[in-house]
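Note that this complex is displayed minus one protein chain, with the remaining chains in position.
Chain nomenclature is as follows: A, B and C, assigned in order of appearance, with residue numbering initiated at 1 for each chain independently.
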């Protein structure tokens, strides 16, 4: 699944975000999956669930993993974990092979790797939101006292200053930034349920082993949440808020840039093949489109909650089809917003 | 805007919820709008912003409001507040008229009334979630040890007990219930911004007056959030989680009720006009449809974030078009879930 | 299922459309369901599948139907047909009772009634589109030569005339109007499949009887389409095109009405509770919100295609949850567009 039009190079980086998409690359995802498997094996050893020598061999195999020699069988299995586990166990004696992945299941590996990915994405977006807050504070400091007519329902309302508008942007961006700590708390749970969500392996040691794994990964151990997809849906919700906040800014800038209103001047601006005199507010429009796309995708993602029985292939896949796109679109929207605010030459009318 | 098919009586109460829709009736909404106006007038008086006698007359007019004599002009104004304010001020001397609504705007009234509505809805849904938790605990107590094959990716996975499935339902429902206190905190903010979001009236007294209004309404005073629609979008998100959680239960029950699986027996069950022998799991299917509808509507609601300038008529209306429907559908889904769990005669196979 | 906020009277008729919602009222829906049942009974008689005397009694019962005495059991059955059939057969001798509904199923009745409803809705919307075409032609005739700056990507592009803009509106509206005849063709199919979609009753006479029913209802007989929901999804698609077309006009008008652009003057216009001097383009904004709502609902409706097995309660309900709302919102948007175009006092600058 790609967006083959927007990633073919002809649209440059307009709709994408390399830092965000990098978090989903094979190397990054495999590294997180292997971190889980390694933590699991170490915890099995530490709790005496497997023989130390077997564990040592298993860990060696995990360390020696060479992505170039790994072939996924996701077309057959629906996800890469079964073939990854088979690859890791290849050539190992039975005891060592059993020191890898025994007691957990594909979903434990994938969900936990996705949790770690989401946390990385939150960190990236937080950092951009922080920079956007600074950029908006700076804009306010430089132009806050300039005159700007307040507009409600797209009509001139009352005379005001730039600070009215930019302060609203600031509050909006800060408010979504402030939501990230609760989101992190919601997300930072290891997934360990085993084959059907009982979290009962290894026998008698399941909790001790699970707690050690959580600790090693910087996550906490909560009740099994195999079939509760709310943490990922809530991550998507936060993305809609962040994308929507910069979407509002983009929409405002596109309106301010209209000739007749002339409330903002931007450095740069896109050219037209037929009208070279034009300076199109490309970034502003792109942000609006991205924000709408992210919002609508949440309508798809939220259906992942209807996750039947002990594990749903169909509902689970909805998360994979939407979350990476939502994250990248949100990242791209934030990137554009930073550039847009940085490119303001004039906003309002000097008073 | 109705759903004229599903409310014409032919479908009975299948897709609706009278308790939820009652929270949006004219009487309830007007009462909340008048609570805001009354609190505002009282605070103006208490802070010396209006003359006490004028304030007393104004409060009298507010108390004497007779819904039957009020005619909205929303077709002209886009919302009922301008005509409501004109109606309230009718016949008052200028001073008393100015003691009503001066310094606030339609959005302050509507948004605050919607906040109060959402808080009432949260309370209703919390209470149903609590009852659902009890019903599931009871189901688990009665049938938890019965045998049930665990199923992943719609395939038999391993032998297990009913408790595996029902405990997952319980955790899922509890988890969404536990989210409501953070949601309440997010929602419980008075909206006071005035014409363009400056919160600058009455001059020099704006904060004192606003704080008193917030206190009177049991809300807190946060920075102006005119253009930050995240609280309402987050309320919608919670509805998708609640509806999704019971949607998962509905989907599971519909699957369990299949002949061949025969994992559940329900009291009642719908008839067929062509096949009188059938017992259709109507409630289970209806829950799934409602949950999907709520999820998808969140994709619309989230676009309300793209709220241009100081007030957007178009973006704001998206909230009104979606939130009442999402709330009622979630309420109906929960109601069906309670009945469904209450109607279980057998689940799994006695061990 | 309602939208209890927008139908409580406080918002007047802003978001609704009485002519459209009237097509879904109990009386209209029951009349269509009874038309189907009557046509079926007549065809059974005409083809000798039931005794003439039994048929006459059955037809008498159908004619004597009194909605006031009918109680639906949709909460139990999922739809009103089983209780309707039981009600109709009440008190009839077995032979006469069997002359009603025998060989068909609830879905045949509901789907065919919905087809007839959709065709009525198409007629209403066609008539409004025709009036909108005339209104736009008239607007073009009166103001087409006035000056208007063409705008692309929200930027002034080149000097032009009002005719450029209004002709684009005209082409857009006409183009969607022109799609309705193919849509009618797609929709105008009777649904007759019987219990499981075999269309095998009455034995040996199924085709003859079905053809007569189709003919009596002004529909055609196509292969059984129980599980092919494309006709209804395609009706929804047409609604998105119609709503989207007027949504574009609404968005354009809202932009043209901005102070600074001042490209249009409208009679009327909404008031503000805080700023009595304002003239808000309420209708224009409302159209945009309605168009977006209709578009997003298509994302839900299209999922009705995933209609499992011989009949899906959950997928089917998605149609009922969305189509009536989409139709009413589209109707309301068209109504507003007609008023909006009729209220234009000036557009562009007299040349």
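Remarks
To be clear about the criterion, a contact is a pair of C-beta atoms (placed from the backbone, for glycine too) under 8 Å apart; a residue touches a chain by one contact, two chains touch by 3 or more.
Small disclaimer: the values here were computed from a predicted structure and weren't measured.
Among the chains on display, the ones the left-out chain touches in the entire complex are A, B, C. Between the chain not shown and the residues A:79, A:136, A:149 or A:264, the one that touches is A:79. Shown as candidates are A:26, A:53 or A:123; the residue that touches the absent chain is A:26.
Between the chain not shown and the residues A:136, A:254 or A:305, the one that touches is A:254.
The hidden chain makes contact, of the residues C:42, C:128 or C:151, with C:151. Taking the whole complex into account, subunit A touches the unshown chain at residues 1-16, 20-26, 29-30, 72-82, 85, 101, 104-106, 109, 194-195, 254, 268-275, 280-282, 285-286, 288-290, 292-293, 296-297, 299-300, 303, 312-315, 317-318, 320-325, 328-329, 332.
Within the entire complex, the positions of subunit B that touch the omitted partner chain are 149, 151-158, 254-255, 257-262, 270, 272, 275, 278-282, 285, 296, 299-300.
Contact between subunit C and the absent chain runs through residues 78, 150-154, 157-158, 160, 164-165, 168, 171-172, 175-176, 179, 182, 195-198, 223-230, 233-234, 237, 240-241, 243-245, 247-248, 251-252, 255, 288, 291-292, 294-300, 302-313.
In this section, only the chains that are shown with their structure count from here on.
Measuring from the averaged C-alpha position of subunit A to that of subunit B gives a distance of 28 Å.
Measuring from the averaged C-alpha position of subunit A to that of subunit C gives a distance of 40 Å.
Of all residues in subunit A, those touching 2 or more other chains are 151-154, 157-158, 255, 296, 299-300, listed in ascending order.
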